[in-house]
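First up is the structure itself, then whatever we jot down about it.
All protein chains but one are shown at their positions in the complex.
Each chain carries a letter (A and B) given by its place in the written order, and its residues are counted from 1.
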Amino acid sequence: MDQNQIIEQGTKVYSRPRLMDDRNMHYCPGCSHGVVHKLVSEILDEMGLEDTAVGIAPVGCAVFAYHYIDIDWVEAAHGRAPAVATAVKRLDPSRAVFTYQGDGDLAAIGTAETIHAANRGENIVIIFINNGIYGMTGGQMAPTTLEGMKTATTPYGRRVELNGYPLNITPLLAMLPGTSYVTRQSVHTAASVRKCKSALKKAFEAVMAGKGTAVVEVVSTCSSGWKMSPAKANEWMEENMFPAYPLGDLKPLE
Amino acid sequence: MAKVIGTVVIDRERCKGCDLCVVACPCDVLELAAKDVNDRGYHYAQMLNADACIGCAACATVCPDACIEVYRLMQK
Partner (left out) sequence: MNEEVRLMKGNEAIAHAAIRYGVDGYFGYPITPQSEILETLEAEMPWETTGMVVLQAESEVSSINMVYGGASTGAAVMTSSSSPGVSLMQEGISYIAAAELPALIVNVMRGGPGLGTIHPSQSDYFQATKGGGHGDYHLIVLAPATVQEMADFVGLGFDLAFKYRTPAMILADGIVGQMMEKVVLPPARPRRTPEQIAKQCPWAAAGKHKRQHRNVVTSLELDSAIMEKNNERFQRTYAEIERNEVRYETYFTDDCDYLMVAFGSVARICLKSIEEARKRGVKIGLVRPVTLWPFPYDAISQIAEHVKGILVVELNAGQMIEDVRLAVSHDLPVYHFGRMGGIVPNPLEVLNAFTQKFNL
């Protein structure tokens, strides 16, 4: 049977999410951001949240997230997305509000905003893309950069005595009584993408039910910053990032 | 016995040739075009071994640029 017959007689089992903008994304080939953008688009559509969703974009590679998902967006200053989200949500609790932040945005410059929003139990979803590097500015050290990892500002590898330890911030957020659901996922295989999607769904359900802040960390790659092919970056992530940032629920949803 | 067959439609111009779909495919259906490039200069993904496709959508699921559509048909 040829391809056209399958298309005509078969079922479409996967299509570009309806809420994704038609334009091409600016991300590098193989970037995890694209996969997470797809999942957010699918979840908001499936949960009927298109009209009430307000996304808060970060500063970092995902600064243009608002170009790609067809909902209302606010572009925040670097690190301030949880503060911005706090007001957007509190002024109208019927909104589905989420932040989309990288490791520099969330765990360096925005640490205070992140921890305090989570500690207040703001009913927002915090989507945290952790690839251990600053992608947008050219591959500098991030708070989550691994020990020994080479970046533009740690050209000989991150040294703990000089740069301190990698900041494992998600377990800190899980400790806070304000968080309802804290999980760490990845999107490097089809199975992990499906798991990540169900985690994101759970997160939006939690905040729309008013249970408190939901945090979904996605351990991700940055093939450009890591200077390896996307496929190789996935392998490197499994070998090096997962031991430091193990996947799974850090605080299951009750 | 019923057999699942599938196929994919790749938006060639949207593809960035990242190779992740090729790696994700359990049936070695896909490859990156060796010589040809799209308008943006990427060696885009294409079907090498179309008959082997089972429409599992692993390729589309991991595709960061949402440029793969997947069709599936149950053959009796």
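Rule of thumb we're sticking to: contacts are C-beta pairs under 8 Å (C-beta built on N, C-alpha and C of every residue); 3 or more make two chains touch, one makes a residue touch a chain.
Treat the numbers as computed from the prediction; the structure is a model and nothing was measured.
S.K.: Please work out which displayed chains the absent chain touches and list them by label.
M.R.: The omitted chain makes contact with A across the full complex.
S.K.: Just to verify: which one of A:Y14, A:Y27 or A:Y66 makes contact with the chain not shown?
M.R.: A:Y66
S.K.: Identify the residue among A:M47, A:A77 or A:M228 that touches the chain left out of the display.
M.R.: A:A77
S.K.: Check each of A:A85, A:V187 or A:V215 against the chain that is not shown and name the one that touches it.
M.R.: Selected residue, touching the omitted chain: A:A85.
S.K.: Touching the absent chain: which residues on subunit A qualify?
M.R.: 50-54, 56-57, 63-64, 66, 70-77, 80, 83-88, 90-92, 95-96, 112-113, 116
Criterion: only the chains that are shown with their structure count from here on.
S.K.: Please give the residue numbers of subunit B that touch subunit A in the complex, ascending.
M.R.: Listed in rising order, the residues are 5-7, 9, 11, 14, 16-20, 23-24, 40, 42, 47, 50, 55-58, 60-73, 75.
S.K.: Can you tell me which positions in subunit A touch subunit B when the two form their complex?
M.R.: 1, 3, 5-7, 9-17, 20, 24-25, 27-35, 38, 187-190, 193-194, 223, 229-231, 234
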